[in-house]
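With one protein chain withheld, the remaining protein chains of the complex are depicted in position.
Every chain is named by a letter (A, B and C) in the order it is written, and numbering of its residues begins at 1.
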Amino acid sequence: MNPLPLNLLPPGADYAAVMPLLWAFAAAVLVLIAEMFWPYRSRRGVGWLTIAALLAIAVLGRAPSEAVYFGPIALDGFSGWCNGLLCLVAALSVLMSLDTLEVNGVTRGEYYPLLLFAVAGGMVMAAATDLVVMFLGLETMSMAVYVLAGMGKARRRSNEASLKYFLLGAFASAFMLYGIALLYSQAGSTDLAAMAGLAGEGGTSAVTRLGAALLLVGFGFKIAAVPFHLWAPDVYEGAPSPVTAFMATVVKAAAFAALLRSVLLAMPWVAGELQTPLWVAAAATMTVGNLAALRQRSLKRMLAFSSVAHTGYLAMAVVAGTSEAAAALLFYLAAYAAMNLGAFAVMMLLADRGRPAENISDLAGLGRARPLAALAMTVCMLSLTGIPPLGGFVAKVSLFGAVLDAGFYTLVVVAVLNSVLSAAYYLGVIRAMYFDDADSVAAGGASAASRVLPSRPALTVSILLAALAVVLIGLSPSPLLGSSLRALASVAGF
Amino acid sequence: MVGPAHFMALSAALFFIGAAGVATRRNIVVIFMSVELMLNAANLAFVAVARGLGTMEGQVIVFFVMTLAAAEAAVGLAVILAMFRNRQTVDAGEISLLKW
Amino acid sequence: MVSAESWLRWIPLLPLLGAVLHVAVGYRVGRRATGVLACSVVGVSFLLALRAFSALVSAPEGAVLADDVYRWIAVAGFNIDVRLVLDSLSVVMCLVITGVGFLIHVYSTGYMAHDDDYARFFAYLNLFTSAMLVLVMADNLVLMFVGWEGVGLCSYLLIGFWYTDTAKASAGKKAFVVNRVGDAAFVLGTFLLFWALAPGASELGASDLGASSLRFADINAAAPGLSPGLVTAAALLLFVGATGKSAQIPLFVWLPDAMAGPTPVSALIHAATMVTAGVYMVARLNGLFEAAPAAMTVIAWVGAITALMAATVGVVQNDIKKVLAYSTVSQLGYMFMALGVGAFGAAVFHVMTHAFFKGLLFLGAGSVIHALHEEQDIREMGGLRAKTPVTWATFAVATLAIAGVPGLAGFFSKDAILAATFAGGHYGLWLIGLAGAALTAFYMTRLLRLVFFDSFRGDRERGEQAHESPRSMTIPLIVLAVLSVAGGYLGVPHALGGHDALGSFLAPSVSSAAHAGHALQLSMAVEWLLMLVSTTVVLGSMGFAWKLYAAGPDADVVVRGALGRAWQWMASAWRVDEAYERLLVRPIGRGAGFLWKSVDLGLIDRFADGVAMTAGVLAETWRRWNSGSVQHYALSLLAGALALVAAVLLGGGG
Partner (left out) sequence: MSELVFYLLAAITVLCALGVITRPNPVHSALFLVMTLFMLAVFYIILEAHLVAALQIIVYAGAVMVLFLFVITLLNLKGDPDEPAHPLLRIVAYAVAATLAAGVAIVLMGDAGVVPGGAGAGAVLAEGFGGTRALARILFTDYLVAFELTSVLLLVAVVGAVVLAQREPVAEAPLTETGEDA
């Protein structure tokens, strides 16, 4: 019996690889402690601390020129890029929640540390080169978000959202875990490096495909792909709005980042072996999302279904399986985060004192009452539709173009038709803001124009930042596109 | 002769029994128990594979899954509790404010 | 050949700047400043366009001014540049957009003077001008799409500018939905070209150009080398996009409804500029379309049939703006017919003259509506000649021009199209074109007579209050009237001793090498004969209408074939009229009524409703899927897992 080795580090481990994660967890713990001692009245200070921490991690989480590893954690261009995206988007979502937590029923300060834990979990997902570590990162993030969704404790809708998300999330996680077990049985390891070798001569074994299928069930749930999407509208609607904004952007981005590294890059055979089901799922996801969104009166729920539809577009990159498509996916995630956060922020702006306003009709008259916010909302909606020259347009062009390049013409046609369809509800929002003023006042509705909206400076700033990002990404996409290409090129073995 | 494949098959049976439980039960506590059953089925698969391969990685993963299950139980039961405070029910059929 | 001119960017940027300023400070600076700002940015753009024009005129043939602003999208293998280009084709469009646009801006300062949302209106109008300029100055399809979507959006916003009731809301919606269908085709066509021109896509006859940039020059150059099926498919998809924006069969239905917007908008967007975007796009991509003869045939016939059908419909309309709307659809049909037979220069010539006289007609109609306090029914008008002399005179000039009376702009451009059609051997198309011309002359004469002549038939009080519009409105009318006469002399055909100055100026931009040879090879005598025929038909038609509508709107009853004493009396009074009546008017009146009812309202509306309803039912089904029950969701997830597992176990294995 040998004694345990004194040096517990895995061979070739470089602490630099885990430093971003350590900073993130340290920040979460720090904010957790700070929150306990912070005077209740000035809780916003914790929020500012959180933003500062996120910005610092975004800087500290950048990748060195040469990829470094610490066991199953890689700090390469890809994880560095994702760190930046997750932290910046999360920082923006915190900025817009500073003024809006109370009105959305969130009274406890643990919101901030839990959000940081979720971001840290997402960073683990993007950096993990081992399925088990990726899974644990996913669970860390999910666990935090289950709680965040339920933080409007006094509100039954928030309770319900939390419960549904938790039950179905745990259900889907079990599928993912079982899939990992099956893949482990074939590869003899859960290391991603071993997964690429699963496609021997004569294709993959049935158990391998089964494992990949179950793994994709889990991912399908997290990214809200049809038919695993049903939770998303309910949870998005019920969760407090700042949390919904966080879920629709950061959580989605982290899930896609993990999907990229763990499936698209590590198991290139998946795109081939599961091509037909993935194709059908992508097409169904965008179609179902768009069709269901057409009928929504609640802005929040409409945005939830729109998020499902965008998952469908993004899933096309997984079908295509090329590095261009993957790079376009990363770019799309960034553009989508900006425009979606902007839309949620404007929705939160509508909240009265003590009452969130979440219906499309609540937007009536915003064009007159708050011209700049309405303009920002217009920019976001047009970008979501894919109208040039905004970020969403460039994202769609590069993504659709890459998918086309991979030879999936019919899928691109479906996607284009869906984009056309989606315009109907996105422009409905614009119409509500500019045209429905008179109607709504006549009907006795409380339009934005007639209500006194409290001033929310941080929220206003975040709206402008989001809209500005959408425009800038659209007008000058080259730096971001280039960086996403470099991020992918850096992943070892791709 | 009984080998790891038999245990894997058993784990599959347990896994989908749990899955059926999630889809059919209305008591959310029981739904949650069904999820626990599914996690345990996955654990059995990991242990069986570890036996078949002769390496212990699978057993280590089971250790993590148990931790996860404990964490999930803590959060899940808290979620149920928070829900119960406001609604006085654990019937999944009655929990549908959010729909369409 | 290509000279870099970095000031070109200011042509679209100035109106954009204007739009931004209106949004930012428009509500604070007052109406006068807003109006001056809105007009001056477009005016300066016009001056810049003039400068470009003079540079191009003095430069050797085929010169191009280009402004490389920056590289917009660069992903592996394909580059999209923001690059503005002015050649002889786009500079003509630019001059029309900024010139007519400037006049309409000036007119709007008077027309919209009492509107609450003055600044918002001018913000949209300036934004529109900017987008339209991007559309025509773009050097590649993607940048053109920026303008394409921009003008569509502004059109949508402006149609719905006066949202007061749900009926008007549906007009905006209709325009929007129909345009999106066209846009989808445009995008698909673009993607098809992108894929065909992408590096490495050599199968299916696609050519390898190194870098796919979707530049028009590259597309036109590469098109003959691509497989015919591919080119035809791309051309047809782009053409469907054009039918949406330019209101052709089958996507024309939105344009008449779009008249719900303010009248200057109808003049600028729905007559002079935006609706010609489709024509411009086809002319811009002449190399691609030339390489797809089948697509060209489709374009020619769609254009011709649209021209005829819309003209018949125009005969039975009673809303002054609707008559003009159908007339616009019909004139656009002529342009597409010209494109279809390869007469790109003639099409662009007609775009230009049409912008002058149709813009003038709409502005005149606006002036009439203004004078009569929002009355639009021509049966309630009449005798306005005395009350609004300037409007009357200019409107009359425009009517003569559009009808094709010799000496005015419309004559030359329409004649160029008909001659080209005949020269190409498309005698059927030529006949249809001629019939359309006759109808156009008919309904325009009817309009002119019912509005300005005889006695006022409407509400007496209204009639007495009728007054000429302010000078801000009449001066643009006069300028446009001058242009409606003079514009034609840019393209006087050789047969009449002219030099077809515009045609030869445009030639380097719109005729590909293959086509340059056989443009208009008609003998002088044949050309003279054709002109004589069309002139006779037009004048006859006008005279007939003039006489028929001496009876005022009651003549409509005759036209629609409702037999009555009036008809009997007319039939006996003018024997010639009777013959026309039996052979032409009644069938056409009926046909027009039939078309108007069954095609526009019945069939297409029902089709649209059907699509909307199907989508609605589907949407409802998907929505219901979200029953709210955790168990249903879990079951759905389980079923999805089953589907996925079945797919990999049964379907996979490969």
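Going forward, a contact is a pair of C-beta atoms (placed from the backbone, for glycine too) under 8 Å apart; a residue touches a chain by one contact, two chains touch by 3 or more.
What you are looking at is a predicted structure, and each value in this text was computed from that prediction instead of being measured.
The chain not shown here is in contact, across the full complex, with A, B, C.
From the set A:27, A:92, A:126 or A:144, the residue in touch with the chain omitted from the display is A:144, counting the whole complex.
One of A:20, A:47, A:72 or A:342 touches the chain omitted from the figure, and that residue is A:72.
In the full complex, the hidden chain is touched by subunit A at residues 1, 4-5, 8-10, 18, 25, 29, 32, 70-73, 105, 107-108, 110, 113-114, 117, 120-121, 124, 130, 132-133, 136-137, 139-140, 143-144, 146-147, 150-151, 153-157, 162, 185-186, 188, 205-207, 210, 354-355. Within the complete assembly, residues 631-632, 634-635, 638-639, 641-642, 645-646, 649 of subunit C touch the chain that is not shown. In the full complex, subunit B contacts the hidden chain through residues 1-10, 12-21, 23-27, 29-30, 32-34, 36-37, 40, 43-44, 47-57, 59-60, 62-64, 66-75, 77-82, 84, 86, 90-91, 93, 97.
In this section, only the chains that are shown with their structure count from here on.
The touch graph of the protein chains shown is complete. By number of C-beta pairs in contact, A-C leads when A-C and B-C are compared. Rounded to a whole number, the gap between the C-alpha centres of subunit A and subunit B is 26 angstrom. With centres taken as mean Cα positions, subunit C sits 43 Å from subunit A. Residue positions of subunit C touching 2 or more other chains, listed in rising order: 623, 626, 628, 630, 634, 641. Counting partner chains per residue, subunit B has residues 19, 22, 28, 31, 92, 95-99 touching two or more of them. For subunit C in complex with subunit B, the residues that touch the partner chain are 623-624, 626-631, 634-635, 638, 641. Chain contact summary for the complex, subunit C toward subunit A: residues 23, 27, 70-78, 80, 142, 145-146, 149-150, 153, 156-157, 160, 163-164, 166, 169, 172, 176-177, 180-181, 183-184, 187-188, 191, 194-195, 198, 201, 615-616, 618-620, 622-623, 625-626, 628, 630, 632-634, 636-637, 639-641, 643-645, 647-649, 651-654.
Chain contact summary for the complex, subunit B toward subunit A: residues 8, 11, 15, 18-19, 22, 28, 31-32, 35, 38-39, 41-42, 45-46, 49, 52-53, 55, 57-58, 61, 64-65, 68, 71-72, 75-76, 78-80, 82-83, 86-87, 92, 95-99.
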